[in-house]
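Complex shown without one protein chain; remaining protein chains in place.
Every chain is named by a letter (A and B) in the order it is written, and numbering of its residues begins at 1.
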Amino acid sequence: MKNYFLRRFIYSLFTIFLIATVTFFMMHSIPGGPFTREKPVPPEIMRALNAKYHLDDPLIVQYFDYLKGLVTFDLGPSFSKIGTSVNDLIKAGFPITAKVGFFAVLLITVLGVSVGIISALRQNRPIDYFVMFMATLGVTIPSFVLATVFIFVFAGKLGWFPPFGLASPLGYVGPVIALSGYSLSFVARLTRSSMLEVLRQDYIRTARANGLKELSVLGKHAIKNALIPVVTYLGPTIAALMTGSFVVERIFAIPGIGRYFVESVSNRDYTTIMGVTVLYAAFYVLMVFLVDVLYAIIDPRIKFEKESG
Amino acid sequence: MKKPLLEVNNIKTSFFSHLGEIQAVRGSSFILNEGDVLGIVGESGSGKSVTALSIMGLIDNPGRIKEGEILFGGEDLVKKSQTELSEIRGNEISMIFQDPMTSLNPVYTIENQMVEVIRRHNKDMNKREAIAKAVEMLTLVGIPEPEKRIKSYPHEFSGGMRQRVMIATALSCGPRLLIADEPTTALDVTIQAQILDLMNDLKQRVNASIILITHDLGVIAEICDQIIVMYGGTVMEKGTAKDIFYSPQNPYTVGLYQSVPKAGKTGEKQRLIPIEGSPPDLMHPPKGCPFSPRCPHAMKVCLEKPVPMFKLSETHSSACWLLHKDAPAVGKYTKGVESVG
Partner (left out) sequence: MMEALNFEPATAEEAQDQELLRISLTYWQDVWRRLKNHKLAMVGLIGVIFVILFAIFGPLFSQFSYSDQNLDFANTPPRFSIYRVADNPDYNVFLTRDYKLLHISDNGTILNRLKLDDKDVINKKYTYVDGDKSVLLDFSYNLLPGKEAEYDYTFSMNGAPEVIQPLKKVSNRLYPFGSDDLGRSLLVRVMYGARISLTIAFVASLVNLLVGVVYGSIAAYEGGRTDNLMMRFVDLLNSIPLLIYIILIMVLVGNRGLWTLTFALGSVYWVQMARLVRGQVLSLKEQEFVLAARALGVNRSHIISRHLVPNAIGPIIVTMTMMIPSAVFTEAFIAFIGLGVSAPMASWGTLANDGLGGLMSYPYQLFFPSLAIAVTMLSFNFLGDGLRDALDPRLRKG
């Protein structure tokens, strides 16, 4: 078991390294440098800028500098925000993004799973129809629509919540709802169908045939099995939340890392794009690793399949 | 004279889908005596498994028992609530299923699952005692190194071993009735024989009545005292093993024999005769005898009127119009006495 986790961990590190490499070469193969603007910059200034940011070094040297930077957690200076480093941007933005993201994950797992289970246990009853109706709507409405409708109705017309920023705790409501809407609906649907599938399984019939109480049949035998697919979806959920933060932070004017990313994309701020991409990817890979660990703990079969496979 | 343990009277169980009512069991009746082994034979869809699940009270939505009674030790199980039934299930009546690969919960150890059942029905047992009991049961069913193997997860066992675990769990609370629904069908042939030997052996050692459900006549012949042949949701013929094997009195039973290869007949030529046609659609069951559309001796009455049970002897009865006193004589079919009910 320890062996398995160690192998998975090394594999994760390797994945991060590959991602960093691919991102580096992708960004450096963009025609024109980061200082190419519509208005041509005088060649001597260009040369000075390139020298300042070591862009005149051979690519391979730049690559190793970049890797060295990654290992020492130094992501270099921002090209568009002069005087700020990418590290500064991340330091400022990441905690905010993480906080909103944390509440969203909490909402998704707690509410999504419980609503899905209730819906499965009340299959084809009004509450099931209601939950599934909401969940189906939830997966069809993009986060930016959810966010703008929230601002329009609850912040604008009704005035219940502040439309922008996180100054008051109420400010979190909109971003968290917009961010988690899709995944919440998805998890609720997934939990429901997984629970229904499990309830059809032979071992549930066995549990009942052995006279176990319904509380144990559902609460012990069904739930743990039903959660397996939900756990595997947690990785993609986190990815969805991270990318979702791009739009949600933009709409709600939250100074998180997602907004910096979108800004850096439109400003062609290559170091920031690279830094944030690698950060996101690393974070994601780490989450996938943790999900794998959780998965192996829940499902005893997994170690063997992976070990021998 | 043996005492009856289980009396099933005219049970009707249906499933209600949006396409209509599927009448899976359409009135089946039989009696199981204490200490006996009752075999229920039939093709898939004949209602044998649903009959067993009806006894267990495990008919899930959208199905339900429409009428009839199931008397177990004098009490009608149909009238009991699920909570009451759960006290009986696994305790007085146990059941094992066809596919041992999927019948154990994959995410809990054998110990966890067995101990839970044992302590459910023996509330005064502590955990250690329950583990000891589980180990004892595993030894009984022939699991090597039970103290060690009990810590394993189901996927670490082979199919045959899992079925042994299922049997051990089912017997752990000393049930008076064990229902085995095709316990060997999903297993390899050699393992099948082992499991049957085990059941035969346990039959002597554990004082439980057994209902063995199978589509395999060979299995039935070896260990059953009583046999019921089911088709299209109804009982076609019932009797002792001797009655059914040596003087079958129903064209369906005869057809069932002819379609099965017989052991020990290698010398002479053996012809297998399949039963033509397919089993009835239980959403629209035939008016008369369910087998009539496929029956080589079908008469007009067979198609139109439901068949009553004709009594041939104390132990033997069959539902076939050929046994009516006015019916033409065909083959070895004898005339029986129509028994009402």
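Rule of thumb we're sticking to: a contact is a pair of C-beta atoms (placed from the backbone, for glycine too) under 8 Å apart; a residue touches a chain by one contact, two chains touch by 3 or more.
This one's a predicted model, so the numbers in the text were calculated from it and none came from an experiment.
Although one chain is not drawn, the whole complex shows that of A:66, A:161, A:233 or A:246 it is A:246 that touches it.
Considering the whole complex, the residue from A:49, A:67, A:134 or A:262 that touches the absent chain is A:262.
What chain A contributes to its contact with the hidden chain is residues 12, 15, 18-19, 23, 26-27, 29-31, 123-124, 136-137, 139-145, 148-149, 151-152, 156, 196, 235, 239, 242-243, 246-247, 250-251, 262, 265-266, 268, 273, 277, 280-281, 284-285, 288. Residues 17-18, 62, 277-278, 281, 284, 286-288, 292-295, 297-305, 321, 324, 326-328 are the ones on chain B that touch the missing chain.
Basically, only the chains that are shown with their structure count from here on.
Considering their complex, residues 201-203, 205-214, 216, 220-221, 224-225, 228, 298-301, 304 of chain A touch chain B. Those residues of chain B that touch chain A in the shared complex are 56, 58, 82, 85-91, 94-95, 97, 99, 102-108, 116-117, 120-121, 153, 155-156, 166, 169-170.
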